[in-house]
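Yeah, one chain of the complex is gone here, protein chain that is, but the others are all in their spots.
Showing subunit A:
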């Protein structure tokens, strides 16, 4: 730009320089965002060795771990909104490829909202299981254990186990392994009082698994070399969103989860994806194994309740009064473990439910704000046609 006079050229240079600085700052913000996500996820999946040993790392896929995961997600989401959506020249959003990618992301958030609702509902089922386990714990912690206590515990545990292993699709009660043969109650047991069949959040046709599949089917890794630098962050946010939803659905009871294991494919090319890919493989494996036995979900506490439940029912089946000391010790240890799990569920599930609700609210708000930004851009750029 040929300067007209000295002063003009000086101002020009300042403004060019200023634009350049601003541009560089923006690029750096975007890179920082990706780095932050990578760091947080990495910490979550491979917690550093030198943390104070009084705080043991959370077991993967436990309630406490999920609470951390949601925390991480909320942080990422907040940074995404601030850095990628709000701090930008919104004109970019209406040009290719963002004019397609952002609406696709918004569409995923709608599905995520429904999944949150289903998860909140699923947590209620977990609380129900906890109550059943608690009955067994209370009965088997009597000293000495009497026949009545054992029968009571066994009844509760059988109900628990049949609820855990029942298919997401409504199968009749006879097909699972642990049906009770209690007398008068069985005449209406399968119709009224079958809690699992009432735990559908949505119409029969809704499937958590299909929602995840739809969310990830159009999630393709960007090729790079794109001028705004925004495409990768949007892809990142979408990937993390789908991953978090997928992980939650795999762990917590949810309506219709057939084939969930195969429905997430993350691209290996980004650093921040590495921790997720490792976990994705593990979850995929575990899911395939469990799918044959019924789909209780991979939540650590559920798995452990199921195992303990099976052992304790076995004990109950072979029970005769009085219990010999060695056996009693064995049982006491199992019961103590079950009690500990119940305690953790008590403490964690309410908080987890609130967190998921918070996630729901946050996604709603971000959606609305993003739509506002898009609307505003359309308003200003569309000329009044006269």
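Simple rule for what comes next: a contact is a pair of C-beta atoms (placed from the backbone, for glycine too) under 8 Å apart; a residue touches a chain by one contact, two chains touch by 3 or more; residues count from 1.
FYI, contacts and distances are computed from a predicted model.
Candidate names were "Signal peptidase complex subunit 3", "GATOR complex protein NPRL3", "Exocyst subunit Exo70 family protein" or "Transmembrane channel-like protein", and the UniProt protein name of the unshown chain is "Exocyst subunit Exo70 family protein". Remark: the omitted chain is touched by one listed residue; of A:38, A:60, A:74 or A:135 this is A:135. The chain not shown here is touched by just one of A:38, A:74 or A:110, and that residue is A:110. Residue positions on subunit A in contact with the hidden chain: 110-111, 113-114, 117, 120-121, 124, 128, 131-132, 134-135, 138, 146-149, 151-152, 155-156, 182-185, 188, 191-195, 198-203, 206, 211, 321, 353-354, 357, 361, 364, 367-368, 375, 379, 382-386, in rising order.
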